[in-house]
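Structure first, then comments.
The complex is shown incomplete by one protein chain, all other protein chains being positioned as in the whole.
Per-chain numbering from 1; labels A, B and C assigned in written order.
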Amino acid sequence: MRFCLRLLLRQLALAVRRPIEIGQPLMFFAMVIALFPLGLGPDPGSLAGFAPGVLWVTALLANLLSADTVFRSDFDDGSLEQLLLSPQPLFLSVLAYIGAHWLTTGLLLALVSPVFALMLNLSPAVIGSLVMGLLLGTAVLSLLGCVGASLTVGLKRGGMLISLLILPLYIPVLIFGTAAVQASLDGISAVPYLAMLAAMLCLAIALAPLAVAAGLRISVDA
Amino acid sequence: MFFDSLQSALYMDGHGLYVWVAYLVTLLVIIVVIAVPVRQRKRLLLQLAVQGRRAAGPVLRREED
Amino acid sequence: MWSFFHKLGSPPWLYSIAGTVLRYLLPLTVLALASGTVWGLLFTSPDFRQGNSYRIIYIHVPSAVVALAGYYVMAIAGAVSLIWRMKMADVAMKATAPIGAAFTFIALFTGAVWGKPTWGAWWVWDARITSMLVLLFLYLGVVALYEAYDNKEAAGKACAVLSLVGMVNIPIIYKSVDWWYSLHQPASIKFTGESTIDSSMMYPLLLMIVAFYALFTCCLLLNMRTEILRREARTQWVKKLAEGS
Partner (left out) sequence: MAAPLVAAEGLSLERGGRELFRDLSIAVRQGQLWQIEGENGAGKTSLLRILSGLSRFGYAGKVTRTSAVLYIGHQPAVKSLLSPRENLAWHVSGDASYPRNEIDDALARVGLNGYEGVPTYTLSAGQQRRVNLARLFISQVPLWLLDEPFTAIDRRGVVNLQSRLSSHIEGGGAVVVTSHQPLEVACDICRVDLTGSPRF
C-alpha cells in the first residue's frame, strides 16, 4: 500500500511539473461551456433548462479527452514495463494512476463547475448537488476511462478509439448525475441519485482496476 | 389467412409499407450475415488448394514426362 | 464430460462437428423462420390499438433478445479464452462480434420503422430502442478494438477484457436507461413487453424467438469454421481439406 501512495505522489509530482497539462481539461471544459449559449441562444430561461445536461456532458468529454494520456507517457518511455515487473500487485499500483488522473481532472472540474453553472444561469441553490455529483461521477469516469486507456495505450492511433470503447459505459453516470441536479432543481432531495453514483463508484473501484491491470499486461506485451 | 387478397396483404390498411420494409431489410441482413462467411470459406479453400498444387506442381510434371 | 471440454479445443474436431451440426440445423432454421414469418405476418389478426404495424414485433423482439444474448455469449467465450487460454474460445468470441452487431442493427432498424406508424416519428427515444443503440456501440467498440491491434492474439485478449467489462455494465446501462425513460416519459404506451399479448400473437412470437436463436447459432458456426480455417491455414489437416474440396 505504501508503494501505491509513493506512486501516486510521483504521478502528482509529474503532473505539477507541467501545470499546463492540468489546465487543458479545464480550458476544454470552459471553452465547450461557452459554445452552448452561442449555439442555443443567450436567453437565460432556456439556458437554465439545459444547464445540468450541458455541464455533465462537457465534464464527461473533458474526462474522456484526458483519459488517453494517463498511461501513454509512461508507455512510451518504458517505465510502464518496469511497473509491470515490480513485485507489488499491479491492480493496486494502477489505482495510483487512476487517483492521480482523478485529482488532476475530475476534482478540479468539480471545484470549477460552480462558476460555469452560474454562467449558464443555473440557480445557485442547486450548485451543491452539482458539485457533489461531479465529485462522485468524475471518479467513476476516471476509473472507466482508465480501462479504455489501458486497452488502447499500445495503439498508435488509440485516441479516437477510446471514445467508442468507453462512452457507452459513461451513460449511467450521465443519467444519474443530471438527475441529481434536476431533482434539486425541482426541490426534491438529490440524495438518492448521489447514493446511486456512490454505489457505482464502489463497484467501479472494486472491478475496474482488475480490468486496467489486465489491459496493461496485454498492451505492454502486444 | 387473415387477408382476403394479396392486394390487401400488401397494403395492410396503411401499414403495409413499414411492415414489408422491415421484413425485407431483416431478410437482407440475414442473407449477408450467412453469405459472407460461406463465400470467405470457399475463397480461402480455393486459395489453399492453389497454393498446395503450386507447391507440389513441379514434382508431378517430372513423373509425367 | 471433461474430455469433451478438452476435445472442444482441438480445431479439426470442432471444425467437423460444426459442419455436421450445420448440416442439420440450417434447414431447420430456414423452415422455422419461414413458417414463423408467414404465420405472424399473414395469419394472425392485427392489434386493436396499433393495427397491422404491430406485426413487426415478430422480428423486432426476437432480434433484440438474441442481440443481447449474443453479447453474453461473446463475453463468456472471451472469459474462457482468457482464463483457460483456449484458442477455440477466442475464435468463438471473434466470430460472435459481427453477428451480434448485425442482429442489434436489425432490432434497431425494425424498432425505428415500427415507431413511425405508431408514434409518427422515425426515431423514438424509447427505453428499449436507446438500450439497443448503446448495445450496438458496445459491439462496434469490440469489433473496432479487434481491428485496431496488429498482433491478433493480443487483440483477442483485449476484446475479451472489453467484453467482460461491457457484460458487467450492460445490466446497469439497461436499468438506468429504463429509469431515465420512466423519469422523462411519465405515462405513454409501453413499446413492448408489459402490454399483455393474447395467446394468438404469443405463439408465433415464441416460434420466431426460437428460430432467431437457431439462426444466431448457425451464423456463429459458419463464422467459426471460416475463422478456424484462416488461423490453421498452415496446418496439415487444412491442406488436406483444401486438396479434397
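To be clear about the criterion, a residue touches a chain if its C-beta (ideal position, glycine included) is under 8 Å from a C-beta of that chain, and two chains touch if they have at least 3 such contacts.
Model, not experiment: these values are computed from the prediction.
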Chains in view touching the one left out: A, C
Sole residue of A:84, A:115, A:188 or A:206 that reaches the chain not shown, by the stated touch rule: A:84
Contact with the hidden chain (one of A:8, A:108 or A:220): A:220
Residue in contact with the excluded chain [from C:16, C:151 or C:245]: C:151
Absent chain, residues of chain A that touch it: 3, 6, 10, 13-14, 17-18, 73-74, 77-79, 81-82, 84-88, 217, 220-221
Contacts of chain C with the absent chain, listed as residue ranges: 85, 151, 153-154, 157, 234
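We take it that only the chains that are shown with their structure count from here on.
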For chain A paired with chain C, centre-to-centre distance based on mean C-alpha positions, whole Å: 32
Length of the line joining the C-alpha centres of chain A and chain B, rounded to whole Å: 46
Rounded Å distance between chain B and chain C, as computed from the means of their C-alpha atoms: 19
Touching two or more other chains - residues of chain A: none
Chain C residues touching chain A - in the complex, by the definition given at the top: 82, 134, 137-138, 140-141, 144-145, 148-151, 154-155, 157-158, 161-162, 164-166, 168-169, 172-173, 176-177, 179-180, 183
Sites on chain C touched by chain B in the complex: 33, 37, 41-46, 51-53, 55-56, 59-60, 63, 98-99, 102, 105-106, 109-110, 113-114, 116-117, 215, 218-219, 222-223, 225-226, 229-230, 233, 238-239, 241-243, 245
Parts of chain A lying in touch with chain C, wherever the complex brings them together: 147, 151-152, 154-155, 157-158, 161, 164-165, 167-169, 171-172, 175-176, 179, 200, 203, 207-208, 211, 214-215, 218-219, 221-222
